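Missing here is one protein chain; the remaining ones are kept as they sit in the complex.
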Amino acid sequence: MKSSFKGRDILSLKDFEREDYFHVFEVADRLRPFAEDRKNTDLLARKTLVTAFYQPSTRTRLAHEAAMHRLGGHVTGFSDVKMTRAGDFYQESIKDTVKMLEFYGDVIVMRHFQQGAPHEAAKWASVPIINGGDGWGEHPTQILTDLYTVYHEKGRIDGLRWLAVGDMRMRTMHSLAYGLTQFDCPITFVSPPELRLTDEFKAELREYDLDFREADHVKQAIADADVILVEPVVQPDYTKSRDEREGDVGLTPANYKITRELLSTKAKSDAILLHSLPRMDEIPTEVDNTQWAYYWQEAFCGVVMRMALLALVLGAQE
Amino acid sequence: MKSSFKGRDILSLKDFEREDYFHVFEVADRLRPFAEDRKNTDLLARKTLVTAFYQPSTRTRLAHEAAMHRLGGHVTGFSDVKMTRAGDFYQESIKDTVKMLEFYGDVIVMRHFQQGAPHEAAKWASVPIINGGDGWGEHPTQILTDLYTVYHEKGRIDGLRWLAVGDMRMRTMHSLAYGLTQFDCPITFVSPPELRLTDEFKAELREYDLDFREADHVKQAIADADVILVEPVVQPDYTKSRDEREGDVGLTPANYKITRELLSTKAKSDAILLHSLPRMDEIPTEVDNTQWAYYWQEAFCGVVMRMALLALVLGAQE
Partner (left out) sequence: MKSSFKGRDILSLKDFEREDYFHVFEVADRLRPFAEDRKNTDLLARKTLVTAFYQPSTRTRLAHEAAMHRLGGHVTGFSDVKMTRAGDFYQESIKDTVKMLEFYGDVIVMRHFQQGAPHEAAKWASVPIINGGDGWGEHPTQILTDLYTVYHEKGRIDGLRWLAVGDMRMRTMHSLAYGLTQFDCPITFVSPPELRLTDEFKAELREYDLDFREADHVKQAIADADVILVEPVVQPDYTKSRDEREGDVGLTPANYKITRELLSTKAKSDAILLHSLPRMDEIPTEVDNTQWAYYWQEAFCGVVMRMALLALVLGAQE
C-alpha cells in the first residue's frame, strides 16, 4: 500500500523510502500534461502557497510558484527577508514566524540560511513545510527533480551509474547521496580537495551501504556514467561587474569541467547531463545543443515535480 | 439600519461608530469558516487588491494578501518602495501615485512612513483605501483584529477592563484608544516615562470620555484586567547579528514584562493576552502554552478581519 503524502513535510530525503520516489514520479507523470500543454488546471484553486525565503532565490522560489499557478492556486509570502519589517525575521524565532505564516496559507516552502530551520518550522506548523534549501543541509525538491528527470528519460533509476561534480559540502549533494541510498546506483564524487565530502558524511553514507567513491578528475569516471550531475566549483567574483567577469570564464580547472570534446570522446552516447544552474564555465555553452544536455528538461521537470509535491501534501492527489 | 461599508475607506478608528464594530464582527464570523476550513472561496474572484507598502511589513501585508486569496481574489502591488523605480515614490506625490494605482485594482492597502498619507490617498482615489499603518498615526486593521479576537472569545466587548503595555506614542495605541471610546472599557496604559501618551492625545481622550489611567508597573493593573495587550518597549539592536542579539533577551524591565509567574499569581484566570508580534522578551516563550496566550489566535483573526473588511468595502458582503 502506498504511503499517503497528505499533510506530510518534505524536509529531507532521509525520510524518503524507495516506494515514495516512485509514488511521487507517478503523480508527476500524471500532472505533467498541464505543464506541457501550458494550461493551468484548478486542482488547487482553493489553496494558497506561502513562500518564506530568508535568502534570495530564483529557480527554487519561482518553480514552486509556477507549479502552484499551474495547479490554479494562490501564492503569497516573501522573497527576501530584507523586504520584511526591518530585521523582523532576524530577531524573531522560527516558531513565532511560523505560527503566523500557517494562517496565511495551506503549505509553506522555506529557504533558510540556517541548516535545520525548516525542521524547526515543521515542529510548530499545522501545515506542511517544504524545505527549499537550508544552509549546508539539504535541498530535497531539487534532487527529486533530478531523479525524476532521469526516471522520465530512462524509465528507471536502478542500475544507473552516477558521476557528481561540484562542491560536495553543499546541500544538493547531501540530498543526492541520501536519495541514491534507496536505489542500486553507484556514484563517483569529483571535487577539488578542499570541497570534498566531509568524513562525518562519508561515515553516514557507509552506514547506508551507498556504493560511492571519490575521484580527482572527471576523466576517471565519465566513461561509464549514465548520469552526470554538475555544480560549480568556482564562484563568480562579485566585486567585478558582469562585463569584467566575462574573463572569469576559463576559471574552472579541467578536472571539474564537462566539455563537448570530453563528452564526444569519453561519455556514453546516452548519458544524461544535469545542472541545476546557474553555471560558471563548468559546462561550456558549446554543450547546449548536444544529445547529452538535459539541464533545460531538468528545469521543466522542476515545475512538474513541485506540482506533484504540492498536490500530494495538500491531499489533491493520492 | 446598518451603515453600508461599500466603497468606504478604512483610515482611522475615529470614523468607526459603535455599531460599525459589531457589523464588522458579524461579517468576520460569517467568513471565518473559509479560513478555518482552509478553503479559498470565490467571493472576490473578480477583484484585485493593490498593496502599496512604502515601508517593509510582514504581518500586515501578508494578512491582507492572505485574506484576499482566501476570498479568491487577485493581488498586485509593491512591498518595498526600493523595489520601485529608483526613488520614484520618494519624489512623487501621493496624488500622482494613487491616480495610477487606482487603475491597477479595486482596493488599495497602504502602509506609509508619513502620518496621514492614506488620508491623502483617499482624497484622490476612486477606490477604497485601507490604512495599513501610517507613521505615528493609526493602525486601524490591527486593533479591529484585536477587538474581534476578544469579541469572538468573550462574546462581548463592553464591561471588559484593558491593560495596555508598550510605547504609547505608537499608532497601534492610538487606534486602540479610539476604539475603546465606543465601548464601556476602562483601560490602564503602562509604559516607560519617555514612551507615555502625549499630553495632546490625553486631552483628546478626555474629550471622548475614555476611562483611562496610567501606571508605572504592570503589577498595578494586571489583577483586574480582562484583556492584556502588549507591545515591545525595547527595540532590538540591529547593529548586532541575530546570534549576538540573543543576549538582548532580558532587556525589558520587569515593569513592562508579562511573565508566566506574574500571570499565575496575579492575573484573572480567563484574561486574554494579546501581542501583535514580533516580540522581544516582554512576553517570554514560557507563556506560550498557558491559558492566557491568545496571540496566535490573534494572528488567525488578523486574516479573518481583513477578509471581512475587504468583502465589505468591495460590496461583496453587506
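Should a chain be cited, it is by its letter among A and B, assigned in written order, with residues numbered from 1 in that chain.
Basically, a residue touches a chain if its C-beta (ideal position, glycine included) is under 8 Å from a C-beta of that chain, and two chains touch if they have at least 3 such contacts.
These numbers come from a predicted model, not from an experiment.
S.K.: Kindly state which of the options B:R30, B:H74 or B:K219 is in contact with the chain not pictured.
M.R.: Counting the whole complex, the residue in contact with the absent chain is B:H74.
S.K.: For the chain left out of this view, which of B:P56, B:G105 or B:P232 touches it?
M.R.: Hidden-chain contact among the options goes to B:G105.
S.K.: Tell me, which residues in chain A touch the chain that this view leaves out?
M.R.: 35, 38-41, 55-59, 62-63, 65-66, 69-70, 75, 79-80, 83, 236, 238, 242, 245, 277-280, 285, 296, 299-300, 302-303
S.K.: Spell out the interface residues on chain B facing the chain that's missing from view.
M.R.: That gives, for chain B, the contact residues 45-48, 50, 74-78, 82-93, 95-96, 99-101, 103-106, 127.
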